[in-house]
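There's a structure below that I have some questions on.
One protein chain omitted, others in place.
Naming follows writing order (A and B), and every chain is counted from residue 1.
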Amino acid sequence: MGVTRKARDARARVWVLAGLVAGTIFAAFPVFWMLSSSFKKNSEIFAYPPQIITEGFSFEPYLVILTDPVKLRFFGNSYLVALSVTALTLLVATLAAYAFSRYRFAGGKTLNLIILSVQAVPPITLLVPFFSLMVTLRLYNTYQGLILTYMVFTLPYAIIMMTAYFNTLPRELDEAAKIDGAGPLKVLTRILVPISIPGMVSVGTYTFMIAWNEFLFALTLTRTEDMRTVPIGIQLLMGQHSYEWNEMMAMSILGSLPVLLLFLFFQRYFIGGLTSGSLKT
Amino acid sequence: MNTKALRSRGRLALLSSVAFMFAAAGCAPAADTGTATDTGSESASADEVVLEFAQWWEPELPEGAFRGLMDEFEAANPGIKVELLSGPYSSTKEQVVAGAAAGTMSDVVGLDGAWVSDFVKQGSLADLSALMDSSSYDQAQLASQIQIDGSTFMVPVVNFVYPLYTNDDLLSAAGVAAPPTNRTEFEAAASAVSGDGVSGWALPLSLEAPNGIQNDVMSWVWASGGSMLKDGQPDVTNAEVTSAIEFIKGMWDGGSIAPGSFTMKEQDKLEEFTNGRAAMVISSLSHINLIRESNPDLNFSISALPSVDGYSGKRGIPYASWGIGVAENSENKDEAWKLVSFLMSESTNQKLSSIANAFPGNTTAVPDFVQGDELFGKAFEIYQSGFPANEFVGLPVAEELMRLFDEQFQLYLEGDSTVDEMLTAAQEAWVAKF
Partner (left out) sequence: MLAPRARPLLTTFFSTPRSRKGDTMTQVATPAPRVIESRARRSRFFEKLAPYGFVAPVSALILVLMIIPIAIVIGFSTFDNVIMTPESNFTGLQNYVTILNDGTFYIAARNSLFFTLGSVAAHLVIGLAFATMLNTRLLSPLIKAIFRALFILPWLFTVAIIAVLWRMLLNPNGIINYLLISSGVIDVGVEWLSSRDTALLAVTFINVWAGYPFFMVSLLAGLQGIPRDLYEAATVDGAGPWQQFWNVTLPQLRPIILSMVILDMIWTSQQFALIWLTTGGGPINSTEMLPTYTYKLAFSTYEFGLASASAVIILLLSMVLAFFYVRHQKVRD
C-alpha cells in the first residue's frame, strides 16, 4: 500500500497548522501592536525604529481607565445595550425568518426587499431625520432608544442570515413534525431552532458586535455621560490638538476582553446542534 | 449535547435576557427623568434654571478643572445650574447641526470659528449683540467678536496661537544657529536638516480635517501681511498667495517636507516633531507642555512665522479659538449670557487660559504661564507684537473652502498642474461658494 492514512493526515495537519499560523499573523499582528502601544508612553508610540517593549513601559493607561467611574460606566452601558439588542434581535429575526423561509404569502417578497433595502441608505443622511424622530418619540438619551435603533440596524442582517440558515434545512423536517400534529410555532421552536443554534450563535455574535462598535448614533442619541458607550469614550480621548494614544489603545483592549471571553464561552455552540450530535461520533 | 436541554435552555436564555432588558430599561428613565423629555434646558426645581453647555473642552483640560469653574459660576449666581455635556471635538459640528434641527441644542455651545457662518445661516445661533446691549455689557473687554452682517454670534473665549516650533538640536547639528526669521532662511534650514530619516518641516494636508491649509499654508501669507481675500471675497490668485504656494512647492520638490503629507493630521504632525523627525513645525501653543512632558530631552524654541524677506510690518499669527455662542431656541438666553460673560471676565478668563495653555479672549487678562516661563513669555511677546490672523473665521462653509483649496494644492504638489492653474481652479471653486 502507498501512503497510509495516518501519514497523509500528518502531512495535512502540517499544512493546516501552517495556514492557521499565517492567518494568525494576518489577524492578530495589528492587535498585538495595539496591545504593545497601550503600554508605551505617548511619545514612544511613534518612535522609529519601532519597538515592542519600550523604556516607558507601564500599566498606567489601564489604571487611569479602571479607576475612572465615568469610563467604567461606558463599559457597562455598552454591554447592557449590546446584550439586549442581541437577545431581542434574535427573537424578532427568528420569527420573521421562519415566515420568509417556510411560507409563501402575499407581500412576502416585497417585505423582504424592503427589509434588505433599508440598510442601503447612508446613515449620515438619516442622522437628522432619525434623530428628530427619536426626540419626538421621547427616546432621546434612553437605553430603549439606543436598543431599538440598533435593532433596526441589525434586523435586516439577522433576518437574511436566519432565512438562509433555515433554507438549508429541508422541508421534510417540518413535514415530519406537522404530521405529528405540531403547529407552526412548535415546528419553529422544537425543530428548526435547535438545529439552527450554530446559525443563531453566529448571527447573535455579529449583532452584538454591531451594537458594541457603533459610534455615530450612540453619540447622537445620548446626551449625558451616564448614557454613553465605549466608542464615544474612545473618541473623547481624541482631542482637538493631540490624542491620548496609549489610553485609547488600552480602553479598546479592556473593552474587548470580556467580549472575547463571551465569544470563547459561546464557541462550543458552533459545534453543537443536531447534525454533529446525532451522527456517529 | 442534548437538544432538549439546549432548546429549553435557549428559550430560557432568550426570555431572561428580554426580561432583563426591560428591567434595565425600566431603571433607565430614573436616571434621566426630567432631562429626556425636554429640549434645551429645563427647571430642576421651581425657580432654578439649568443651563446646558455643550463643548469639547472639559476632556482636554485637567481633571475637574472646568467643572470647578462652573461651580464658581453657580456659587456666584444662585438659581442657575450648569450641566456640562462633553463630546469629541471631531463630531461637534454634526451634533450641533442635528441638535439645532431637532430642537435639542444646548443653551450654550462651544464653537469653532469655521462653523459660525453656516450656523448663523441655519438660524441656530442667537444674536449676542442684542444680549450684550440688553445687559449693558462692556464690550471693550472682548479681544474680538465674530460678526456676521454686523451682529456678533460668537465670542472667542481663549485663543490657541500657532507659532513656529524649532528643534534646536537638529538645527545646530546642521549648522543653523538660530530659528529662521524669513523665508530664505527657512528654506535653507529645512534642506540643511533633511536627510537620513529627518525632515525639515512637517506639513499636514489631510482632507478629513483640512485645517492645515489654515495653519500651515495660508499662515505664510498672513505672516507677511498678505491676504487671501479682497473686500471679503476670494482673491487667491494674488501675488502674495502665489509666492507662498511656490515657496512651499520649492521645499516639496527639494525633499525637505516630511513624508505622508497628504493624510497627515495636526495630531500626527506633533508626534513627528516630538520624535525628532521633523525639525520645524507650526503648532499650537498648548503643545509646549505636552512636548516637555513626552520628550524632556528635546530642546526647542518658539518664534514667529518667517515672513517674506525684507518684510518689516506686523506679522499675522494663525490661531484657532475655543469660541462660545448661545442657542437661538434657548429659553434662558439671559442666564446663558451670564455664563458667557462669566467666562469672559478677567479672572475666569485668566484662569481658563492658564489651564488651557492658550491666550485669553479678554483684553486685560494675562495667563499665569507667561511670567517666569521663557517659551511662553516669548510666545506672548510674539502675540502682542503681531496680530491674530485667521481669515477663514466667519467665511461661509469655511472647512469646505479649506478642503477645496487642499485638493487643488495636492494636485499641484504632485505636479499635475501649474501654480496659476491651481490657484485659478481654487478661486473658481471658492467663488461658487460665496
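Please note the rule applied: a contact is a pair of C-beta atoms (placed from the backbone, for glycine too) under 8 Å apart; a residue touches a chain by one contact, two chains touch by 3 or more.
Keep in mind it's a predicted model, so treat the numbers as computed, not measured.
Of the options B:L170, B:A244, B:M264 or B:V340, the residue whose C-beta touches the omitted chain is B:M264.
Only one of A:L83, A:V135 or A:L155 touches the absent chain when the whole complex is considered: A:L155.
The chain that is not drawn here is touched, among residues A:V31, A:I53 or A:V70, by A:V31. Counting the whole complex, the residues of subunit B in touch with the unshown chain are 3-4, 93-94, 97, 101, 118, 121-123, 197, 205-210, 258-264, 268, 277, 397, 399-400, 403, 406-407, 410-411, 414, 433. Residues touching the missing chain, restricted to subunit A, are 9, 12-13, 16-17, 19-20, 23-24, 26-28, 30-31, 33-34, 37, 45-46, 48-50, 92-93, 95-96, 98-103, 105, 108-109, 111-126, 128-130, 133, 148-149, 151-152, 155-157, 159-161, 163-173, 176, 180-181, 183-184, 195, 198-199, 201-203, 205-206, 209, 212-216, 230-231, 234-235, 238, 243, 245, 248-249, 252, 256, 259-260, 263-264, 267, 270-276, 278-279 (touch as defined at the top).
What we mean here is this: only the chains that are shown with their structure count from here on.
Taking the mean of the C-alpha atoms as each chain's centre, subunit A and subunit B sit 35 Å apart. Across the complex, subunit A is touched by residues 1, 3, 6-7, 10-11, 13-14, 17-18, 20-21, 24-25, 28-29, 31-32, 35-37, 39, 56, 59-60, 83, 85-91, 94-95, 97-98, 101-104, 160, 197, 266-268, 270-272, 274-275, 277, 284, 286-287, 290, 294-295, 320 of subunit B. Taken together, the subunit A residues at the contact with subunit B in this complex read 41-43, 45-48, 80, 83-84, 86-88, 90-91, 127-128, 131-132, 135, 138, 140-144, 147, 189-190, 193-194, 197, 200, 216, 219-220, 223-227, 232, 235-243, 272, 274, 277.
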